[in-house]
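In this view, the complex is presented without one of its protein chains, the others remaining in place.
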Amino acid sequence: MTAPATTQLLDLAAAGLRVLDLGRPLTVGMPQSPNHPAYWHAHPRRHGDLVRADGGSAANDMISMGTHVGTHVDALVHVSQDGLLYGGLDAGAALQGGRYVELGVQTVEPMVRRGVLLDVPGTLGVGRLEPGQEITVADLEATLERQGTTIGAGDVVLVRSGWGQHFDAGDRELFMGQSSGVPGVGEAGATWLAGRGVHAAGADTIAFERLAPGAGHGLLPAHRVLLVEHGIYIIETMDLEELAREEVHEFLFVLSPLPLVGATGSPARPLAVVGR
Amino acid sequence: MTAPATTQLLDLAAAGLRVLDLGRPLTVGMPQSPNHPAYWHAHPRRHGDLVRADGGSAANDMISMGTHVGTHVDALVHVSQDGLLYGGLDAGAALQGGRYVELGVQTVEPMVRRGVLLDVPGTLGVGRLEPGQEITVADLEATLERQGTTIGAGDVVLVRSGWGQHFDAGDRELFMGQSSGVPGVGEAGATWLAGRGVHAAGADTIAFERLAPGAGHGLLPAHRVLLVEHGIYIIETMDLEELAREEVHEFLFVLSPLPLVGATGSPARPLAVVGR
Amino acid sequence: MTAPATTQLLDLAAAGLRVLDLGRPLTVGMPQSPNHPAYWHAHPRRHGDLVRADGGSAANDMISMGTHVGTHVDALVHVSQDGLLYGGLDAGAALQGGRYVELGVQTVEPMVRRGVLLDVPGTLGVGRLEPGQEITVADLEATLERQGTTIGAGDVVLVRSGWGQHFDAGDRELFMGQSSGVPGVGEAGATWLAGRGVHAAGADTIAFERLAPGAGHGLLPAHRVLLVEHGIYIIETMDLEELAREEVHEFLFVLSPLPLVGATGSPARPLAVVGR
Partner (left out) sequence: MTAPATTQLLDLAAAGLRVLDLGRPLTVGMPQSPNHPAYWHAHPRRHGDLVRADGGSAANDMISMGTHVGTHVDALVHVSQDGLLYGGLDAGAALQGGRYVELGVQTVEPMVRRGVLLDVPGTLGVGRLEPGQEITVADLEATLERQGTTIGAGDVVLVRSGWGQHFDAGDRELFMGQSSGVPGVGEAGATWLAGRGVHAAGADTIAFERLAPGAGHGLLPAHRVLLVEHGIYIIETMDLEELAREEVHEFLFVLSPLPLVGATGSPARPLAVVGR
């Protein structure tokens, strides 16, 4: 009943796999885009509020949030251009009964695929990139070269800028970068990624792509290239620091979005799985 | 830089892994426990609401929900007994600044482990168990025997009752089973699972364990045994029908809970990964 | 500076006004329409969670809800007919940037007006009307006659059925009446109210108008007559028992909706103010 490949997989697990956590903790007040509902959490019940006759008690939670907050994946329906979605679908017609039936996040298959880290600051010999710095195609190619990594069709490619250090440091305004700008790929880098046939592209920043200083979060050409023109998912606000520190440049990438029917994205906790 | 085990893992992925989705779609109105905040979703912005000068538009989401709704994992802090949590921790002291700092869901490591399905209806020769039917230790052992499956320490064990068919069928009241009761393991079955050293236990029902007809969701001895006495996570409202149909009895189990800091559980979309 | 009428008003207040509360308490689990987001409440902070150096502490709240839950007022934009709102406005065009700019609840002026109770059960000599019973025009006229009350243009008219007793009694399913039906005016009664030029019409039921047994909340002709055809606001889930018990048939009616910009309704706590 158990396929040989399953046995191999379980043998690897038995030997000990290492799971690197690429998700950011969700806390009230964390940096997130003001375009999306703020993450809030409270306990309707805490222990002791209601104790049953047998001495048992349960605590629970109430959450309110957007789906593009914390570490998350963008469904293809998230962005439209000139009224059209990926594949030329009409953005209005994709909506039925108030839900995005077409290209909503419920259509994003869980990802269990080869993942690649492109550690750009490592290539450029800096701790992290400058605010508003565009990661160029030359940077991306130099990084592949330096790391000795290849990108295959269907891979998930994670582009590190080092900007995630501001999330770690609790530097909320700076991480968001509305006035400072944020480093990342621009239209050219997105086109280069699309040319490699990647399945999804991720970054350690709030909006994946380069944000020019003072420009806010409004103009997003890389989103158009990836989501609308090529059907490539985008993953944002990832923690890529450990991968870089440990020089883990390829791994099994796992991301299982919540199937929020009709939604445009989902919070997620992506993983990089490697052998020990 | 890439460990040999990583290469093996990626070779398996390249050869084609099969990913079975064990999560239920989240929709407004889906069956969930009335003890937890109802799942609601709306779009603050739809395409066309706000079109930028360049023709681009983004749609987004607003979510409100409990953490024990849809397919989800219970953190150890979810349940206390006589004021104490797992490990004898004081339930009051576990809370700091309004968050469960100890044993909250942010402490649940992502799971990438061997998973085992116990297809009890398959053993008993029925499509699904009866409302309120207790899955006995004999049932569990007979299922292991019939399937030729073993359980190892650290495994995640999923106990199928067939009751998830009511979720599929949209039979909300019946799935919830507040009046009818719901099949599942009782205290004895939970003790048996704990004796095998499992890491987590899951089911295709709303509360994991057997609910007696007419008893509601109040009395949960298996929760006490697993969460409080043994530190074993519980996963609820899973979709185990495909695993059973395809007789996939062991697999790589993947569950990556959202690190909702201070919370008692997390929605999740667990996966069963097998070779083709 | 103080107008004579203001002085008179303040003299009346000084002499002692009586304020009857027509709003229902909002509690988690209260009866509400399943078409609207459920009311949930939790405390992000309780006293003691975070005590300042000076010994002070603040507790606060987190609320999630629809606007048509609890006692509430319907804005005119709530209902459309054949794509049109009150005044022939196009329902699609009323929405700008994802908000109902036209006829949204922010356009509902606070009401400080003459209010009239029509105590129909008092007229019919019953404690409350039957499930699904239609309040006829004859019932309304007989009630005016019995009470010796008149209705003037601009008044707010509250039609009591006695059904609110089920809310008081915590009889959730019965108050909602999805299977049983709910008493109230039908299309004829709504037309009669509109003919009297009322400003708003209220009731002690979940949907203001008569709901036929087994018909759910889907077909609402009185809503069409009042909101769409005549621009008359509707107030639902009121507590009219005390007014009836004390035979207060006319009063100063006060309702101050929250100016939720772009929304279709607002929770409110209406008042009936009378002299002592």
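In order of appearance the chains are A, B and C, and numbering begins at 1 in each one.
Throughout what follows, contacts are C-beta pairs under 8 Å (C-beta built on N, C-alpha and C of every residue); 3 or more make two chains touch, one makes a residue touch a chain.
Everything quoted here is computed from the prediction, not taken from an experiment.
The hidden chain, counted over the whole complex, makes contact with A, B, C. Residues of chain A in contact with the chain left out of this view: 29, 34, 37-38, 40, 42-46, 49-50, 64, 95, 97-98.
Hidden from this view is one chain, which touches chain B at 28, 40-44, 46, 62, 64. Contacts to the hidden chain, counted on chain C, fall at residues 1-10, 12-15, 17, 19, 21, 23-27, 35-37, 41-44, 46-48, 52, 54-68, 70, 77-83, 85, 91-92, 94-95, 98, 100, 106, 109-110, 112-114, 147-148, 218-220, 223-224, 247-252, 254-265, 267-271, 273-276.
The definition used in the following text is that only the chains that are shown with their structure count from here on.
Per the C-alpha superposition, chain A sits rotated 180 degrees relative to chain B, a value rounded to a multiple of 5. When you average the Cα atoms of each chain and compare centres, the chain farthest from chain C turns out to be A. Computed centre separation for the pair chain A/chain B is 24 angstrom, with centres defined by C-alpha atoms. Each of residues 41-44, 46, 62, 64 in chain A touches at least two other chains.
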